[in-house]
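The complex is shown incomplete by one protein chain, all other protein chains being positioned as in the whole.
Then we have chain A:
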Amino acid sequence: MADRRTHRLRLWTSAVTVGVILLAVLLVPPLVQLDEQAVDLSRKLLPPSWDHPFGTDDLGRDLLLRCVYGLRISLLVGLVAALVATVVGTAVGAAAGALGGWTDRCLMRLVDAFSSVPHLLLGIFVVALFRPGVWPVIASVAVTHWLSTARIVRSEVLSLRTRPFVDAAVSGGASRWRVTVRHLLPAVLPQAGLAAVLMIPHAMWHESALSFLGLGLPSHQASLGNLVQNARSSLLAGDWWPTLFPGLLLIVPTLAIAGLAGVWRDRLNPRRRSELML
């Protein structure tokens, strides 16, 4: 019973947090119509107050507004990168698992080759090929994160393709493509979807890391990584708020999305579902 209460608490806390974050990033920019880049040096480095709940940065820009814009960019990068990585990983994993033989060996060696390079290093290499912007960051995160999904999907497909219902489909005249699309992929999509959800916060952290290193988004653009990077010097001077709030906005969505993914994982597992009486 306590387990079920914890499950529900986690579901509601995570869902409400993710809901508030989504509402903020979707509604605040069009509704308030304020310029998050507006510089006002007379108000620089003001601590949190009613006028500026998150304080201001070293150029007098409102940090709450910049954090909302930054979160919007980081979430966009996380969502699109996770989606692209999941689609690529699912396609590669399904092809490897369903076709087997040389196709499987070649695709898995490709996965091994990508895995053998530290993915932050590979990500830096990808962003270095293009001008700074959102799309190079998305490409960099997607290129380095389809591998785990490909492995998960391949192993699921390998275990499914020996099941009698696949034999029955083959015996019923189904082509390999039809077996994959009609029977195998629908069975692995929940696992791939879970991997995608877990990848969103991870991709947000990558965007922040790249921006923090000066390799992500242009430095004037509000992103959580850029905000933390810009706040480094003020932190050393004792001004804590320009670092704390962007940092918290990285951690809170991560925990909320991980919470939702945990709830999803519980619901995918029939034994866990019956334990929780769902």
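Methods note: contacts are C-beta pairs under 8 Å (C-beta built on N, C-alpha and C of every residue); 3 or more make two chains touch, one makes a residue touch a chain; residues count from 1.
What we mean here is this: contacts and distances are computed from a predicted model.
Protein name for the hidden chain, per its UniProt entry and selected from "ABC transporter ATP-binding protein", "ABC-type dipeptide/oligopeptide/nickel transport system ATPase subunit", "Septum site-determining protein MinD" or "NADH-quinone oxidoreductase subunit N": "ABC transporter ATP-binding protein".
Residue A:174 is the one among A:88, A:158 or A:174 that touches the chain not shown. In the complete complex, the hidden chain is touched by one of A:30, A:186 or A:238, namely A:186. One chain is missing from the display, and on chain A it is touched by residues 163-165, 167-176, 178-179, 182-183, 186-187.
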